[in-house]
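What follows is a structure written as structure tokens; I'll ask about it next.
Of the protein chains in this complex, all but one are displayed in their positions.
Letters A, B and C mark the chains as written, and numbering starts fresh at 1 in each.
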Amino acid sequence: MMSKRQKRMAAVAALVVGLALTAVFGFTAFRKNMMYFYTPTDILDHQVADDARLRLGGLVMVGSVKRGDGLQVDFTLSDCEKSLPVRYDGILPDLFKEGQGIVATGTMQNGVFVADEVLAKHDENYMPPELAKSLKTADGKHSCAPFKSATGVSPAPRSQAVSSSSAPRSALRAREGTVGRADGDVKGGVIVGRDAVVPS
Amino acid sequence: MSALVALFARELKLAARARTEWLMPPLFFVIVVTLFGFGVRPNDPQLAAFAPAILWVGALLAALLSLERLYRSDQEDGTLEQLLVSPTSLTFAVFIKSLAHWLLSGLPLVLLAAPLAAMLGFPSALLTPLVVGLALGTPCLSFIGGFVAALTVGLPRGGALLPVLVLPLIVPVVIFGAGAVRASGQGLDASAPLYFLAAILMFTLTVLPWLAAAALRNAFE
Amino acid sequence: MNWTWFHRLASPPSFFRFAERFAPWFGGLGLLLLLVAWYGGLVLAPADYQQKDAFRIIYVHVPAAAVSLSLYIAMAVCGAITLIWRMKLAECVLVAIAPVGASFTALALLTGMLWGKPMWGAYWVWDARLTAELVLLFLYLGVVGLNGAFDDPRTAARACGLLAIVGAVNVPIVHYSVVWWNSLHQGSTILKFGKPNISASMAWPLYAGLLGTYLWCGYAVLRRAQNELLLRERGTRWVREMGTELAGTADVC
Partner (left out) sequence: MSAEFWEMGGYAVYVWGSFAAALIIYVWNVVAPRRRRRAILGSLLETDE
């Protein structure tokens, strides 16, 4: 039988060990990142199954929107690192336009992401239209920050991403040396992402 | 320590005597899954797509079945009051009881998941994230459910309230558990949601027995 | 430090009198601020460059979402006080917060859906922020239901306190969900480091609405806590005195 003091020590030790393990597992999970949608980088860096239904998030590249027959529309989605062609046949949300962040649901078919649902992801900036016009090329518009790669954490795909020519730089002008993710952590993604600006 | 071993042995012995009691959850699980199989057209590929959700929800609902009895039978025969006044730590007793609940009604579900998954036309490559996820997720339910069962132990309508209180608390378990299977089905990394489940499990193991013990003391004041 | 003021306030009759005096101020000021906020938000604020007039939903959505989280934190704190110090007043406030919090969580979800349809293109998505807020609503309703299931109000309040504390894990998940995960929901506009991402002409009605909603909730919680105190202390002398004192004014206030 343990003494009262020993019992208390054992209880505190159990609490500390349990919470420490919680923190370890939690942080490991966060380093790997969990998400509602994937970015083009995630999908290009992974062998995604053919019939896998995914959500793909990114910015509609400026100059990439081509309207086809009826409601069909083709455009390119980019996360400031890599980009993917998207095809969609249906009604677009009001906010859909070039430079807008969107989340599409669909499957990869022969290198094209065929979407059956497109949702617009508006940013957290609110301003009157006149002000927005004067800020057109300044910071704070169409940030890549909301589109952080889930797999960009590991160093290997990141170096590929930076050297990849699949991200057309002309449309995604970023301030010097800030393309790509500085760190694996979420904070790094946000800070770096804020500097990458797409002029519309 | 020996008192806790005795408690654990008692739980298992009682379960062995009341066989219908602990056979119910696995049976329920099998029935839910087969009903889904009957409910759709033969060899529907959609069924395989929904399999992670069906298996996860079925397992959690099955484990929920036996939760209400966790403290109720002890309350009826007076064992619970003895535990409250005995020198044995109530927190440890709660821990042991929740662990016994998992062994008796959680673990069989984990073991059943693989054959049931095969019945749903579930790709065998995805069995690992499914079974690992269930192995991490079902004890979470035993501990979260044990806490809620302790909260509602003295209540006449506790049986109806229990699932209502448990379900929001286990939403993350379902999300990460089914998410792990889905992610690996899409060729993406399944380890992040599994690590999350491990974190939730560690947290529930550490914190909830304390709070469940407080709830039991509150119910008997 | 002198704690006498605290103990005096925490005694049921003096808290009741405190609430009786200040609740009308909470309600009145809250109403004033809300009128200003709604007029400012609906009429004076310019349309957004991107979301046009639909962005005006922010003036009801954001205050509702903010109080839904703040009230939950307050409820969990009351739960801790209830369990540790067994303070009767904390029990009453805990039980009083739950229905108010539930109503504003439901409002945040509903206005969010009405905002999501025209802007995102869907009423509901199983996004981290939305799911966690829905869980928050279930937690509030769980506390309301658990409280109603007990006969003894003090046992009920302590059980609710335990449930509220366990559910508090969800609060940081709701708040940081848009930072931790890729989500369809926008990031934080005002609660972030650095400058808020909203123009001043659009921001001031939002701040007025936030403050007004907090005061409005303060009013509702004070009044509900008063009701709980009256019920728990029925039979005591101060309740009998207060009862006859208030009976005449019950119709007007």
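Heads up, the rule we're going with is that a residue touches a chain if its C-beta (ideal position, glycine included) is under 8 Å from a C-beta of that chain, and two chains touch if they have at least 3 such contacts.
Values in this document were obtained by computation on a predicted structure and should not be read as measured data.
The missing chain, though absent from the view, touches C when the full complex is examined.
When you scan C:Q50, C:S70 or C:T111 for touch with the missing chain, the hit is C:T111.
Contact residues of chain C toward the unshown chain are 27, 34, 38, 42-43, 47, 52-54, 56-57, 60-61, 64, 99-100, 103-104, 106-107, 110-111, 114-115, 117-118, 216-217, 219-220, 223-224, 226-227, 230-231, 234, 239-240, 243-244, 246-247, 250-251.
What we mean here is this: only the chains that are shown with their structure count from here on.
Here the spacing of chain B and chain C, counted between their Cα centres, is 33 Å. Centroids built from CA atoms put chain B at 35 Å from chain A. Counting partners per residue, chain A has 33-34, 38, 150 as the residues that reach two or more other chains. Within chain B, residues 203, 207 each touch two or more of the remaining chains. Of all residues in chain A, those touching chain B in their complex are 1-2, 7, 11, 14-15, 17-19, 21-26, 28-29, 32-34, 38, 42, 46-49, 52-54, 150-151. The part of chain B that touches chain C in the complex is made up of residues 147-148, 151-152, 155, 157-158, 161, 164-165, 167-169, 171-172, 175, 203, 207-208, 211, 214-215, 218-219, 221. The touching residues of chain A, counted against chain C in their complex, run 30, 33-39, 57, 91-95, 103, 117-129, 131-133, 140, 145-148, 150, 186, 190.
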